[in-house]
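Everything on this sheet refers to the single structure shown next.
Of the protein chains in this complex, one is absent; all others appear in place.
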Amino acid sequence: MAPNEAEAALAREGGASWRAARRAGGLLAALRDQHLGVILLLPSALTFLVLLVFPLGYGIWTSFFQRHVLDPEGVWVGLGNYVWLFGNREFWHSLTISTFWAGATVGLQIVLGTAVALLLHQPFKGRSLVRGLVLFPYMMPVVSVVLVWMLLYNALYGVINYLLVASGIVGAPIAWLSDPDSAFWGVVFVGVWKYLPFVVVIVLARLQVIPQDLYEAARIDGAGAVARFLDITLHQIKDVLLVVALLRTIFMFNNFEIVFLLTGGGPLRATMTLPILVYEQAFGTYELGRGSAIAVVMFFLLIAVMSVYFAFLRKEPD
Amino acid sequence: MPPRNAARLYPLVLLLLAFVAFPLYWMASTSLKPQTEVFRVPPTFVPETWTLRHYVELFWLTDFGLLFVNSLKVCLVSTGLALVVGSLGAYALARFRVRGKEAYGRLVLLAYMFPGALLVIPLLLLFRQLGLTNSHLGLSLAYLTFAVPFVMWVMRDFFASVPVDLEEAALIDGASRLGALWDVVLPQAVPGLIATGIFAFLFAWNEYLFALILISDESLRTLPPGMMRFVSTTDTNWGLIMAASTLATLPMALAFGLIQRYLVTGLGAGGVKG
């Protein structure tokens, strides 16, 4: 059949299905696959359009203006906000902090998470209870997490300082969150604590599907415990680790709450990540345009990392 | 190998439990200590005096009850909307041959990764035009920005795992396309919907930035920004704050207990966001 004939056949098919459906007596019956599919997608498409695509465009538009929160118009400044941004030490400082924050939290989550998953993969009594408990930090609301860690970190009556001083590890209590030297690692620790369960659960799920006979074969081939871990376990979970690391990095990079609520970006901007800088510009100094410009830069960073992810998915179809 | 091995593992397991569970224990136990004991050095690891005073104060002296109800309202509405809108889309993505489906699927994941900081400025400006600031509905809609992509992302795999044969059998048995979805697919998907819904609820329950920016009316405020104000306004009454933190954790703990079996599904997909 020539291509144009095929097209014609398809067109006939459309018309005929309509008529058949009318005969069969139901509007819904008329919905051949494609139509119904599109209709089911409409609500979500509408949501994306109104709540994501339009705001994204509007955000980019706003980044070309100097605009106060209460100012309905604003003044067109073209690329002015971006020029300001890229010439601004604060911006580069925050970009660095954000990168280190994402890198440190994700790196620790991956290493610790894998270790914990390996531990929970071993058989021992009470394992399923422990597996359940490990998830707790994840389901605890961020605000509760932040508040309890504020108390734990407290310089005067915090239990961490008490334990450190009592055991002689430090001489004097440390003001964890208000000392520029310790604040960064203070927030990183909380970030790791809260989101560790992700990595644990995903790695654990992957460990459980590694065929047991791989280990038996390696054992027969004379591989020791270390060799078995490196050659089999690590090899089997490396793809999962890569994907998790990539996606977690994006999330930690964009995370606003944990750091903002613990330190507000301080002390002395030691924990001033990009999302906090957006907040500060937009709602602290009321420079909506500048805040938007930073957010737009974050968006393009996201696009860049996601392209890497999609390229990876294409290369390794699950 | 278990016994010998297990003995070696227990110290590690205990260390892990201390790391994970101590903050939780500290939160709960502090909420049950009288104010004077909270500030004592050295701290008491088991409360000397047990009291529910902080919980009573929380409801009598603060607006915690109102915050809690407001949060519940916003989170339930956004979760419900997201489940309906997201599952319909997810089902279409899993089942239908629609042009551009793959691109749409990627857009969904991208949308799911959108930083809140990027959306909060335009959403504030937009919602102000539409009269949706200082509105629980408005905040619920803002939460759809992450809840809908999340539901679609998880439920797509879930629907895809329901055998197509089942639906075709229903079609042949006389069901319409939507009838087959209702009679056969949805009953299979219920556990997935519940687990996904709980995660979507958790994300909304956690959310701070939108709640802070889009709501300024005291009577409409939700838990996260409301609780953070306790730190400054009540002269850091830690017993009270820990009581609030414990109560805010409670619904999630209950929900997670319910769905423990399905956690891996949700977390696996949720591995992306928190």
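Some observations on this one:
Just so it is clear, A and B label the chains in written order, and each chain counts residues from 1 on its own.
Quick note on the criterion: a residue touches a chain if its C-beta (ideal position, glycine included) is under 8 Å from a C-beta of that chain, and two chains touch if they have at least 3 such contacts.
As a convention for this text, contacts and distances are computed from a predicted model.
Selecting from "Sigma-70 family RNA polymerase sigma factor", "ABC transporter ATP-binding protein", "NH(3)-dependent NAD(+) synthetase" or "NADH-quinone oxidoreductase subunit J", the unshown chain of this assembly corresponds to "ABC transporter ATP-binding protein" (UniProt protein name). Within the entire complex, the positions of subunit B that touch the omitted partner chain are 163, 165-166, 168-176, 179, 183-184, 187-188.
Simple rule for what comes next: only the chains that are shown with their structure count from here on.
Centre-to-centre separation between subunit A and subunit B, using Cα means, comes to 15 Å. Residue ranges on subunit B touching subunit A, taken from their complex, read 2, 5-6, 9-10, 12-13, 16-17, 19-21, 23-24, 26-27, 30, 38-43, 84-86, 88-89, 91-93, 95-99, 104, 106-111, 113-126, 141-142, 144-145, 148-149, 152, 176-178, 202, 205-206, 208-209, 213, 223-224, 227-228, 231, 238, 241-242, 244-246, 248-249, 252-253, 255-256, 260, 263-264, 267-268, 270-274. Partner subunit B is touched in their complex by these residues of subunit A: 26, 28-29, 31, 33-34, 36-38, 40-41, 43-45, 47-48, 51-52, 54-56, 58-59, 62, 69, 116, 119, 122-126, 130, 132-152, 156-157, 159, 162, 166, 193-199, 201-202, 205, 244, 247-248, 250-251, 253-257, 260-261, 274-275, 278-279, 282-283, 288, 291-292, 294-296, 298-299, 302-303, 306, 310.
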